[in-house]
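So the structure is just underneath, and the comments pick up after that.
Yeah, one chain of the complex is gone here, protein chain that is, but the others are all in their spots.
Note that the chains take the letters A, B and C in the order they are written out, and that residue 1 is the start of every chain.
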Amino acid sequence: ACGSGGGGSEPGAGDKPYVALVSKGFQHQFWQAVKQGADDAAAELDVEVTFEGPETETEVEKQLTMLQTALDKNPDALGYAALDSEASIPMMTDAESRGIPVIAFDSGVESEVPVTTVSTDNLAASAEAAKHMAELVGSGKIAIVGHDQTSQTGQQRVEGFTQYIEENAPDVEIVDTQFAGGDHLKSADAAKAIMQAHPDLKGIYGTNEGSAIGVVKAVQESGKAGKLTVIGFDSGKAQTDAIRDGLMAGAITQDPIKMGYETVKAAVAAIEGEELEPVVDSGFYWYDETNIDDEEIAAVLYE
Amino acid sequence: MSDSPALLRATGISKSFPGVRALDDVHLDLRHGEVLALVGENGAGKSTLLKLLSGIYRPEEGTMELDGSPMSPTGPRQANELGISVIHQEFHLMPDLTVAQNIFIGREPRRAGLIRDDELERRAAALFERLGIPLDPRQPVSHLSVAGQQMVEIAKALSFDARVLIMDEPTAALTETEVATLFRIVRDFVSPRTGVIYVSHRMDEVKEISDRITVLRDGRYVDTLPTASTATREVIAAMVGRQLETGVRPDAAAAGSASGADGREVVLSVSGLSTRKLLKAVSFELHRGEILGFAGLMGAGRTEVARAIIGADRSTGVVEVNGRRVTVRNPADAVRNGIGYLSEDRKRYGLLLDQDVVRNVMLSSLPGMTRGGFVRDTEGRRVAAEMVDRLAIRTPSVTQTAKNLSGGNQQKVVLAKWLVRDCDVLIVDEPTRGIDVGAKDEIYGLLTSLAAQGKSIIVISSELPEVLRLADRIVVMCEGRVTGTLANADATQHDIMELATRFGADRSLVTTGGAE
Amino acid sequence: MTTTSTTTGPAKKGPATRFGSRQQLQQILAFAGLVVIFAFFSFASPYFLDWANVKGILLATAVTGIMALGATFVIATGGIDLSVGTGMTLCSVMTGVFLANLGLPLVVGVLGGLAIGALIGLLNGLNVSYLRLPPFIATLAMMMVAQGLSLVISGTKPIYFSDVGGFDQLAAGELIPGLPNAVLIFFAAAAIAGVTLSKTLTGRYALSIGSNEEATAISGVDVRRWKVVIYTVAGLFTGLAGVVMASRLNSAQPGLGLGYELEAIAAVVIGGTSLRGGKATILGTVIGALIMATLTNGLRIMSIPQEWQKVAVGIVIVLAVYADILRRGKEA
Partner (left out) sequence: MTTTSTTTGPAKKGPATRFGSRQQLQQILAFAGLVVIFAFFSFASPYFLDWANVKGILLATAVTGIMALGATFVIATGGIDLSVGTGMTLCSVMTGVFLANLGLPLVVGVLGGLAIGALIGLLNGLNVSYLRLPPFIATLAMMMVAQGLSLVISGTKPIYFSDVGGFDQLAAGELIPGLPNAVLIFFAAAAIAGVTLSKTLTGRYALSIGSNEEATAISGVDVRRWKVVIYTVAGLFTGLAGVVMASRLNSAQPGLGLGYELEAIAAVVIGGTSLRGGKATILGTVIGALIMATLTNGLRIMSIPQEWQKVAVGIVIVLAVYADILRRGKEA
């Protein structure tokens, strides 16, 4: 059972081209979906893929070490979702000098090296969440339970949302933004505290899967189901269930499977020397009770 | 009786530790109904032999028999089950548990799986009642003095239905009164089906309690002598392998310091020393070149006086060194002011058990042994080696770990630490605890010569002969008060005991006694 | 100078450690930290002192609290258990496997989860006792292994209990109206832990080993075997925490758990249990866990930004423990 992810014991030693992916995370559903997309592409395009990422999105140094090891394995191409784009510049340069094409995914790298970037526009996606929130609550107080205060993604998910509300929904007030690390339980506790402090709260936005489920849990446990508009981010069974049960108004999903797939596809193209577009948008979607079973949406939701 | 098989017999026992042949072909036989004393110098192998008998160690060679049938206990528990009960030299107590919990550890009475602590305490109380030990079963052991801990060990050993009671220096921490209690307990214990092995360095005790004496020297069996018909000096000669003068206050020393008190300047002056717990306005003076003895019963507060002076415990009162009032907030201040303290509890306050002899000996003097900020280990080793020689510390090398030394040798290491530090005022609390007769004499000589060199020494001791042997003057305490100060020339054991038991004495006596 | 607490005057007559009732009552009343913290937040925010919120605090305490109960036993021996966090996760996941994947009956699944916890503890105990590994190492290794296995077994995906009828009621139901079962379970577990620590051989020997392992062994207690028992008991609590966690989330989240161990240990130590071993109280652990949860809750209610929350929690912990040390110093 030991070889489930890597395929073989000696990547790169066989004839297949080898693509090393270093992501921002690993255990989270989102990253597992990216991995799944990458594995799909690997099977389809007959390449070897390894997928790794640090435990949390703060571990910049750990990620660099992973990147270093990945380079040491001399891959044919490298997929990289940078936690901090500047920190990795020397290694990007190293990769370039060794003729290893780099494909950035999830977020860009401030460097000329990556041949293309496969990503979701987090700012736009969270603005979309804000738009729905504003529509649903109309006016009043809302709050945000964020998942990460320091990572670019974590910040943009809050920033895009806040900006939209400030600019487009003058009657809606964001009374609190708290971060709980994307941990389900801690997010639930945080959401409860916010609700406690603002009894007239009308909506809460959770910026990733763990945060969103935590918020749902909090609403459930404090018996406020139906009285609060909950908007989430990403998918996963708990979220889709919550939407079906009416506990959550809707959520934004990215297309992580596509992201993984496109990254590997771009890598293979780069290995074969093809020209690539500078940006591949992996897209995002709003989904709620009404469209959750649409074919287009169902395809991007993961359990 | 001599025809029946011995109660306990060990034959041809050998045991080695790295670098040490602790026992080499040793014999021992304990008859029914007797108290057998086991004597020998520090490191002779007494404790090791007892640990073999109680299953803590396994012999490399030799056999053991109990009532004629072979035995080889695989552990302390099994030894207990065989009816062998041991009071070890080093305490084996759990400080955080209560006295009762300690005594019955491993044998807790239970009902429906739950420990019945009330029953536990009742049994402990009954045991104390029977033995005449005034201890509270519910007190945590960490609250007890060394003597109190010793009493717990004794009670624990006697709580088993034992046939063989083995005691390794049980009186080292006790004063005369408790020794008397212990002896009563031992005599009560001995019956035609039981026997006692008794290890001690105190020859008078050995003389008093034992029927026969087995002597070990350098891990080898020397002889077994009938107590009644053997003179103490013969026993000692067998132990050390030569003749030795002991117990007499040497004339030279007496002459040199008998008059020590008068005319010489006061080095340490203590007045009105009090603590919340015990001490009440303790005052005394110590002169240059003087040895001042402190006598009293267990818990009289002698140790507490020392701890208060060196700032280990909080206290009120005035301490002057060389006429200058000093503030001592902690032992470091005390040492800075030239006052060193050798604790009665070497394991807790004396030794770095898992470090070697060198590091232990250097501990108090480290800052003086540095050059350019770096510790001079060569110097440290030299000094330690010198001390090993001077105090005849029995150790395979100066890098031996302290906890592998015999009890007496550990005590010497602690003493060495303070000798190296060379304080003007040295307070030694039970300095010869567990030290053999020969070495004791050397240590007495050492303290006397230190005094002769102008050092001032306070000797706290529960052995009256020791105080009488060493001190120029003797401060006697009872219940935290000074009940009198005697000049050694006119002091007798009786005088001291009289003062030591002057409970609830009135104030005036304290003051007249405290100042001369 | 630091020895004052260990010697007591001869006057002090036998503190009633029997059932420790008086002492413990005093501990409740006097546990300065929690009281002050509670009082402070009650004044600072009108929303704090409210049953819904107190319930929230209790619920937030439950999982870490249960873990901390187990950790108390290990810490009592002078050991440390770093595996409680991810171990709890593995128990969640296995409960998921039993109930959701294999469709076993509820009771069997729950007992299975507890058994996995016990197994984790057993392995820790064996490693500590028979391989003589330092507890830090043994349980650090277990922490990693448990984390990895959780991911492997679950296929790095959450396992949902949506189809397991009634499982979520284990934590969310209210046998006593108004009080979620999770809290009830926590208190019941605390009561059991309290009795186990003070009235059974397991607890007594844990304290004895922590107090002086060698002496305990010499006194005829089979220290190795009992250590295995103690770690296994601790593991049972980890298992219980895993089941409660799974029920509360109605899913087993394989990625969770890291970091919980420090929280649990912190609760234990704040409660006055010494990391050197020998001294431990379950009541203290409960109070320690409550302090941690109350602090976080109160600061959140006050909308203190997260970065300042950390600073505040740090400082308050110092003050709370210091107050406790002073209080106990007075007592002695």
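By definition in this document, contacts are C-beta pairs under 8 Å (C-beta built on N, C-alpha and C of every residue); 3 or more make two chains touch, one makes a residue touch a chain.
Keep in mind the model is a prediction, meaning the values are calculated, not measured.
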item	value
Displayed chains contacting the withheld chain	A, B, C
Which of C:N53, C:T95, C:N127 or C:S198 contacts the chain that the document leaves out	C:N127
Residue among A:N74, A:S139 or A:T290 touching the omitted chain	A:N74
Full-complex contact with the absent chain, from A:P90, A:G138, A:P170 or A:G246	A:P90
Contact with the hidden chain (one of B:A126, B:A180, B:A231 or B:A332)	B:A332
Residue ranges of subunit A at the interface with the undisplayed chain	2-6, 8-11, 13, 26, 50-53, 55, 57-61, 64-66, 68-70, 72-74, 84, 86-87, 89-90, 148-151, 155
Residues of subunit B in contact with the chain not shown	18-20, 310, 312, 330-332, 334-336, 340-341, 343, 348-356, 359, 363-364, 366-367, 370, 373-375, 377-378, 381, 396-397, 399-401, 403-404, 417, 421
Residue numbers in subunit C that touch the chain omitted from display	1-3, 78, 80, 82, 127, 131-134, 136-138, 140-145, 147-149, 151-152, 156, 258-259, 262, 265-266, 269-270, 274-276, 306-315, 317-318, 321-322, 325
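One rule holds for everything that comes next: only the chains that are shown with their structure count from here on.
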item	value
Chain whose Cα mean lies nearest the overall Cα mean	C
Separation of subunit A from subunit B, taking each centre as the mean of its C-alpha atoms, in whole Å	71
Separation of subunit A from subunit C, taking each centre as the mean of its C-alpha atoms, in whole Å	33
Shared interface positions of subunit C, touching two or more other chains	none
Numbers and ranges of subunit B residues touching at least 2 other chains	none
